[in-house]
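With one protein chain withheld, the remaining protein chains of the complex are depicted in position.
Coming up: chain A.
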Amino acid sequence: MVTMERACAHYPFAAIVGQEVLKKSLILNVINPSLSGVLIRGEKGTAKSTAVRALADLLPEIEVVEGDPFQSDPHDPKTMAPEVRARHEAGETLPVRRRKVRVVELPISATEDRVIGTLDLEVAIKEGRKTIEPGLLAGAHRGILYVDEVNLLDDHVVDVLLDSAAMGVNTIEREGVSFSHPARFTLVGTMNPEEGELRPQLLDRFGLCVHVEGLRTPADRVEVVKRRAAFEDDPAGFVARWAEETARLRAAIAAAISLYPQVQAPDSLLFEIAERSLAMGVDGHRSDLIMLKAAKALAAWGGRDAVSPADLAEAAGLALAHRVRRRPFEDIANARTA
């Protein structure tokens, strides 16, 4: 498992030039993790991966039960992994550790076993004891699961991911092991559409979808190169120079998180949401909910406690593009709306 928790130098999120939509969509998911993730479509070399990895530094802290591979929340027995829950019910005071929300990376070559977890064969046959070897989904619970080139993922793994993303629970049913643990994660995927499309079912699982392109103005491009060079020369120094900006961003995110529950949306806007979905001919109702949540998160991010029509318009752009019912072979990009 590749976790990006360690404090090694990432290129700072704040130092990414341009790509405002991309950055905002990621921040919205931090503000409300139930936005169910973002799919980043775009060419190579457009800071997709950099942004996701850098996001790790901006994430808030959570409390977890120390030593629990399933990241249980010490304060919510209902979502605890079975073993921790049993300990809790037995009256044990669970050791608590504070740590940042994690970004767990799912490599393209990951097997189904690695993703969902499996039986520890060694222990099983030599000692006659069944133990679970937790998979990536256990590590990603309450965090961000990052899949680079999600469109190249094996179909099996995609199905398993979908299952867990939909249920919020990962169920292991293999090799005589039957076990389930909560797995709520924000799914962040990147893809280059030239390499093939995603199945509509998976597309729909991503709350938001953004399209990134290379920067247009020469000045911006020069700035990208300059910053990148400066970072590579002296990563620690570069990060330090951006520390203040990073702290500001982190504080703003924290403020938005605490404001979010108070954000209200008037009924007129709810009707607009429904009408937008209908007008675009999207499947099902998931888009409505995502649009509402995204609009609320946008309002919170703007420091407002009421959703404005502009928030909704912006949210619609993020939530509808990939859900538009396409004539089978139209490219998503063509069907995109402003």
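Before moving on, here are some points about what is shown:
As a working rule, contacts are C-beta pairs under 8 Å (C-beta built on N, C-alpha and C of every residue); 3 or more make two chains touch, one makes a residue touch a chain; residues count from 1.
Just so we're on the same page, contacts and distances are computed from a predicted model.
One subunit of the complex is not drawn; among "VWA domain-containing protein", "Carbohydrate ABC transporter ATP-binding protein (CUT1 family)", "Putative iron-regulated protein" or "Outer membrane lipoprotein-sorting protein", its UniProt record names it "VWA domain-containing protein". Shown as candidates are A:166, A:229, A:247 or A:310; the residue that touches the absent chain is A:166. The omitted chain makes contact with just one of the residues A:152, A:215 or A:254: A:152. Where chain A meets the chain that is not shown, the touching residues are 34, 69, 78-83, 85-86, 111-113, 116, 118, 121, 124-132, 134, 152, 154, 156, 159-160, 162-163, 166-169, 171-182, 195-197, 199-201, 204, 261, 267, 270-271, 273-275, 277-278, 282-289, 292-293, 328-329.
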